[in-house]
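The excerpt is restricted to a subset of chains, each kept in its original location.
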Amino acid sequence: RIMRPDDANIAGNVHGGTILKMIEEAGAIISTRHCNSQAGEPCVAALARVERTDFLSPMCIGEVANVSAEITYTSRHSVEVQVNVMSENILTGAKKVTNKATLWYVPLSLKNVNKVLEVPPIQYARKEQEDEGKKRYEEQKLDRLETKQRNGDMILPVINPEPHTVGYSQSSLIHLVGPSDCTLLGFVHGGVTMKLMDEVAGIVAARHCKTNIVTASVDAINFHEKIKKGCVITVSGRMTFTSNKSMEIEVFVDADPFVDEPRERYRAVSAFFTYVSLSKEGKPLPVPQLLTETEDEKRRFEEGKGRYLQTKAKRQAQMQQAAQQ
Amino acid sequence: RIMRPDDANIAGNVHGGTILKMIEEAGAIISTRHCNSQAGEPCVAALARVERTDFLSPMCIGEVANVSAEITYTSRHSVEVQVNVMSENILTGAKKVTNKATLWYVPLSLKNVNKVLEVPPIQYARKEQEDEGKKRYEEQKLDRLETKQRNGDMILPVINPEPHTVGYSQSSLIHLVGPSDCTLLGFVHGGVTMKLMDEVAGIVAARHCKTNIVTASVDAINFHEKIKKGCVITVSGRMTFTSNKSMEIEVFVDADPFVDEPRERYRAVSAFFTYVSLSKEGKPLPVPQLLTETEDEKRRFEEGKGRYLQTKAKRQAQMQQAAQQ
């Protein structure tokens, strides 16, 4: 579809969140279709996880987004979908790859939302494809188990914070979950959640560096808990790390099922977003260093640095590999 | 994309206007891409005309709309696009053709919005395709010239109208044209206009028969005049004719460029929409007859009857032709 002014920031760059939402809609369609392709209980595919996603080049207002999706692996209860986004300038004909994302879905029964159904297996062209898929499946399963334990943290307000401290840029928004946000099962689309997360992360980044910012990447996101229609969700973000030219922001989503539900507020999702600051010509700008004050902030900064160095090392390894081929 | 509660009426049927908007977006993308495919002045394709469109089967919430578009003819200054819409139930896998629409676009220069550019010619697989396209081109050109003269009519208000009279159900809305409604040139997308027209026509139909109603068809619509960002548009509808099971509604769009513009209010578009009333099981219901009071209302009723009988005859001829093949 054509990118409109409301999809973009004031500099005309389309929000990463808009793209994440399109990606998730494509993934939900293809995996729901696949899981219902054999006679059996009807189901809706629910997003369980998005792998780390890089935003390779910014998309602009007036460009057309072409989204294509393909199922690349199936386990007994889950589907791996690869989604590619190309931006096309229909005036010049120029096309660019904007994103490649990998998503995991789980089929939930339409009749009983707590029942996970079996996934019809796909055919692989080559045996290695199945093996590689299985490896990816095991890896993400481990990572999901691990993140299930964390999540206890809260973002507390700070009074009169100094510029460039964590408290200075931290932000949160609340959103009442309406019918348009939800699937047939009455649960929030993963894409809707990711769009709100990107919105908050973007505000944190802009408050910190006071320039035009764009999403550079999103770390793997695990969706442990469903969010029901009528909930109020609180999306909070705080900066955890800055390198010379990037900012890492941690975002939490807490759901408050405050009507008709005995349940307490709970952490539904959390993730790390990385942003860069761009000049008017679209060049990356230096970012003011994050000032850490408390022990926790210093620890999170070091952890963020670890993730940053790890990603950088991985990228360099890939580039060397590509150069050697 | 997946149809959401907001795209549909309370019975779950997707509004015809939502479908018309998707059709027009697909047409605008393919024709803008084509018109910019050769080096030359960059341009945006503007909707000039939509041919009569039948809604073959209703689409429902949760279904996925698959929209495909193809360029079928090019004249020197216009492009004919055929758009097909299929609805897909991703739970059962069932697919149905929902719409087939034909649209005409004209490329306007990005630098000078009043300059119509030349269209790169397409290649035809067979000579007959070009000849048939040329015939369609000449026919629509004639029709556009004809409607350019009409259009002077206004919908006048009625005080305390009786049920089932024209005055009883006539309706109008105003809409302030915002950035998301517009193309890169700052003019309203044809699809946005059609969605508003369907909204008003649907309210007229519902007020008349007080049941669940759906769009059955839209007569050819000509877009003579562009509508600029910041205009207020008034969309008005009145019932012109009822058969046993259908209602015809005439809809006008008037634009009021009231800020910073010396121009008076003008008629931008007009069209006839046909609606049917559906029972809870989706069966067509009888429609209360329209009570005409003034001479003009009686004349319009007869004209509507003429269009109704003509369409019916055409459809029967097509069915006989199909039966003989």
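By written order: A and B. Residues from 1 in each chain.
Note that contacts are C-beta pairs under 8 Å (C-beta built on N, C-alpha and C of every residue); 3 or more make two chains touch, one makes a residue touch a chain.
Model, not experiment: these values are computed from the prediction.
A.B. asks: What is the copy count for the full homomeric complex in this file, when 2 chains appear in place?
C.D. replies: 3
Following the convention adopted for this analysis, only the chains that are shown with their structure count from here on.
A.B. asks: What is the distance in Å between the mean C-alpha positions of chain A and chain B?
C.D. replies: That pair's centroid distance is 38 Å.
A.B. asks: Would you mind writing out the residues of chain B in touch with chain A in their complex?
C.D. replies: Listed in rising order, the residues of chain B that touch chain A are 1-2, 4-6, 25, 28-29, 32-33, 36-37, 42-44, 61-62, 64, 88, 90-93, 110, 179-180, 184.
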